[in-house]
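Shown here: the complex without one of its protein chains, the others still in place.
As written, the chains take the letters A, B and C, and residue 1 is the first residue of each chain.
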C-alpha cells in the first residue's frame, strides 16, 4: 500500500509553494481582478514557463520535462492555493492533455514544444448557453475545414492562441483546433463572477480549423478530456479549500470576541472541523483520481467524477464559511475571502456543475456493476 | 389578520394537555410497546370517548360535538405530544373524515354516532407493498359487492371494526368500506419500527364491502382524504417535535459535563436553536393547513402538502437530535427518546413519505400558477 | 382564523394605499427603481420630499406619541403601511434607520428642548440620522467597543473608529455609542451621545464591499467635541440606551431580499435540465424547490403570526430572529443552485447575457453578507437558545473585569 505522493513529488510541491508565495501573491490576483484590460499576469506566466511547469507532463520528445501526471497534480494543488491569475488550466489541463490523448503527431510536434515554452495559450470553446453542451442543441458547425458559430463563455478566450472548439459535424460532433491568429474571429470580453480569470464570447465565421481526434467523436473526446481535467481541477480545488481553512483557522485563533478567541467557541470550532472533514474526503478522492490518471486505469471515469464532486463540495463549503468566520471583515473587498468564493464557483461549473457529475458517478457505478 | 387559534380553542388545548398528561403518561405508551397482545390502551380510549373528542369535529346531527376542524387540530397537537397509544388517527382523521367528505347519508348515520361514542375503530387498508399505491400495481379488487386481496401494512388493522379498503374496480379504483366483523378476513399482526401503535396485514377473500364516494374515484378520494389527514397528522407531528425540544432543552439545562450545563456549549445550543427554527416553520405551515381545512379553501391541497413536509422534517430532526443531546442515556430503552424517534418515522411514512409530498407541493404550485 | 384586516385596519390600509398612489409610482423592475436611475443627490432630495409628504399626510411616526408629532397608533398600523409602501417604488430607504432606531432613542432619552429641536425636522424629512455602534474589533461583541469619550469641561472629546454605518455620508446627525470609563466592566463603562455628523474631526469613508459596491461607511472620530448635553440616558448607561435602540431592529416584518423560490421556479422553465428536458422538470430540482417553498411560506406565515400578535396589541417575542437565519441561508442556497444549474454559463454576469440581469450572481454575493449583517447566524442562534429556550449563557470571562484589563488578542 503506497497511496501517497513520492518524496520527490512532495519536494516539487514544496518548491512550487515557495515559488508561488513569492511570484503569485494575492496582489497579482488582485491586479487582474481590478484591471479589465489585463486578462492575466504575463510576468507570472513567463516565470512559470521558465520553471518548465507548462511542460511538466509533456514528454521530452515534445520539449517537456517528461514528468508524470502525479507531478502535475502537486503543481495543480499549489496553483489552486495561490489563485494564480494565469491561463494555466486552459493551456495545461485542457489543450495539452487533449493533444496528448487525441492529437495527431504533426499537431503534437507543432504545438506542444511551443506550449512548454509559454508561447501558446489554450482554451476550450464548448458552451453556447446554459446547461451542458448536447448534440441536439449544438449550433456551431464544422464543415471539414472551417468552423462557424458563437461560443459563450470561453475561459481565457480573449488571450488564447489556440482554441479547442466543439462543433456539429454532419449528424455528429467533432472537436476541432483553431489557431486564434486567423482573421474573422470576433472576441468579446465578458464580465463574470470571477474576474480574476478572463472570459470572452468567441464568434467564428468559416474560420479554418483542424480535427482533433476522430471525426464525429467530439462529445466523447470532450468527456474523456474533462475526466482528466476533473482530476487536475480537483487538486486546484483542494488547494483552494486548504487555503480557506488555513485563513479561517488563523483568523479564529487571533480574533477575539467576548474577550476570547472566536475559535474557542464551538460554533466556529465545529464549523472548521466540518470543513476539515470535507477536505480530507475530497483529498482522498483526488488522490484516487491522481492514481487512475497516472496509470490510465479503467477506474479513471468513476475516480474522476468522485474527485470532482468531493472537491466542488469542499471548496464551496470552505469558501463560504471562511467569509462567515471572518464576519464583517470577510465581506469587504480588501480581505481575500471573496477571491476564493469567486474562484470556487468558477471551478465548480467550468467543466459542468456538481449535479451533472453526480449523475456521472451513478452512471459509472452502473457501468462498473454491469461489467 | 387573525392567524392564530381562538381563546376557546387554546382553552380546549390546555384542557387536553392536562387530561393527557394524567391519562396518557409514557407508561401507557410503554405498556403497548412492551405487550404484543395489547394493540392499544383500551382504558385511555374509553376516557377519550367520554371526553367526546372522537366526535369533536362530527356534526351534532350525527352525535358529535359539532366543533370544527380547528378544534380537532389543537387536540391533534396534544395527542402527538403525548404519544397516546390509541387508534385515534385511524378512526378520527381517516374513517370519520372519509365519511364526512364522501359517505352516503345512511353510512354516516350508521357509523358516525357509534364512532363518536368509541364503539368504532377505523383503519385504512391501501398499501400492498413498498411505494405509494398506484392503479397499475393495485392487486386487491372490488367486484361491486365484495373485495378480495391482501393489504400490508395496515395501521390498527388488527383492532379496527371498520376498514377503508382501496381496491381495483373495473379499470379504475374505488374506496370501499368493510365491516371487520365479517368472517373470512385474515388478520396477521406485524412487528414494526413503532410497536407503540399496532399494525397488521389484512387478507380479504370475497368480503362484503360497500362503496365510499364515487365508483372509480378511489385514488382520487384517497388523495383528498390524505390532504385532510396530512394537516391533522402535521399537528400531531409538531406536538411530538415540541415534546422532543422540551425534553432536550430540560436535559441540556441540568446535565453537566466539564462542570457546566451541556446547554451552555454552542454545539448543543445551536442544535436546539435549529430544532426551534424547524418547529416554528412547521407550526406556521400547519396553521395555514388548519385554516384551509377549516374553511375548505381551494388552497387546501398546497397548504396540506406544505404542512406535511414541514412537520415531517421538523419531527425527524427533533427526534434524532433529542437522542444525540441525551448522549448514552438517550440510547437506552428506559429513556423516552426512542419512543419519539419511532413515532416520528411512522407519522412520516404512513400517508406517504416526504419525497412524495415534496413532489405534490411542486405539482400544486404548478396548478396554482396555471390557474 | 382569517387573514383579513379588522375594519379599522382595512380602512387604514385603504387610506395608506390612496396616499401612496398619489405620491409614488408602483414598483417596476429592479433596474428601473428610482435609486438605480437617479444620482444619489437627486435620490436624497426625492427621499426628503417623500418623507415631508408622509408627515403632511399623517403617515410619519405612525407609532410615535402624538405629543412628538407622531400618530400614536399601535405597531400593526406601521406594519400595514410598510406592506403597502413595499408595493411602490418609494424612496424611503435613507430614513429607515434614523426614524426606526435613532430618533426613537432621542425621544426616549433626550430633554424636552432637544426633542422639540430634533424630532420635528427628522419627521418632516429635513434631517437624516445614522447609527454608530459597530467597530472593527467590536462586531458580534458590540459592548467591546473601544471608541473613547473623555470629559473636558462641559464637553466630551471623542476619538476612535466606527464601521458599517449606513448613510453616514449624507446624515445630519448620528447617535454614537462610546466608552467613557475603561476602568469599569465592559457593559458599565459605555455612554450614548448624539453628534452633528458635520462636526470637525469626523471623517466618513465608504467601505468597499466584496460585492463591489459600497452601501456602508467607516467613520473616523478625531478629537470630536460634543457638549455634555448631548449625552443620552446619562453617563455609564450607554448599554441600556443601546438596547432600546436595538429593540426597534426586531420588528422586521418586511419581505426578504433577492429572488424568491417562485422566481427561480418560473425561470427554471426556460433552462435545460440534466436529462434534456427543462430544469423545472428535473425531479431533484423539484425536491429542493419544495424545501425552499416550505421554508419561505413558513417564514411568511410566521410573520402573519407576528402581525396577529401586534394586531391584538401583544408584543411579538424574539421569534422574529428566525427570519434572517432562514432567508439568508436559503438565498445563498437557491442562488447557488440557480448558478450551477447553468453549468459554465452561470459564471457570466455581463448584462444582456446573464439571466435576470445577473440577479442570481449578485444575490449569491449578497447572501454571504446577509448571514453576517445585523447579527451573524451564530449570534442569532445564541439569542434563540438563550432568550427563547432559556438555555444558560456561555461561560463569560469578561464579566466584572475592568475593560482595560480584558484580553484582546492584540
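In this section, a contact is a pair of C-beta atoms (placed from the backbone, for glycine too) under 8 Å apart; a residue touches a chain by one contact, two chains touch by 3 or more.
Values in this document were obtained by computation on a predicted structure and should not be read as measured data.
Screening B:172, B:185 or B:356 for touch with the missing chain picks out B:356. When the omitted chain is restored, the residue from B:43, B:257 or B:367 that touches it is B:257. Touching the missing chain, out of C:68, C:137 or C:284, is residue C:284. Summary of contacts with the chain left out: across A:272, A:304 or A:351, the touching residue is A:272.
Counting the whole complex, the residues of chain B in touch with the unshown chain are 126-127, 129-132, 134, 136-137, 152-153, 155, 190-194, 199, 201, 254-261, 265, 267-268, 316, 320, 323-324, 327-335, 337-338, 341, 345-346, 348-356, 359. Touching the omitted chain from chain C are residues 274-275, 282-284, 286-287, 394-395, 397.
Residues of chain A that touch the chain left out of the display are 1-5, 70, 245, 249, 252-253, 260-261, 263-266, 268-270, 272-274, 276-277, 280-285, 287-288, 290-291, 294, 305-306, 309-310, 313, 355, 357-359, 361-362, 365, 369.
Everything below uses one rule, namely that only the chains that are shown with their structure count from here on.
Separating the centre of chain A from that of chain C, both taken as means of CA atoms, is a distance of 40 Å. Averaged Cα coordinates give chain A a centre that lies 52 Å from the centre of chain B. The residues of chain A that reach two or more other chains are 265, 267, listed in rising order. In chain C, the positions touching at least two other chains are 378, 381-382, 394.
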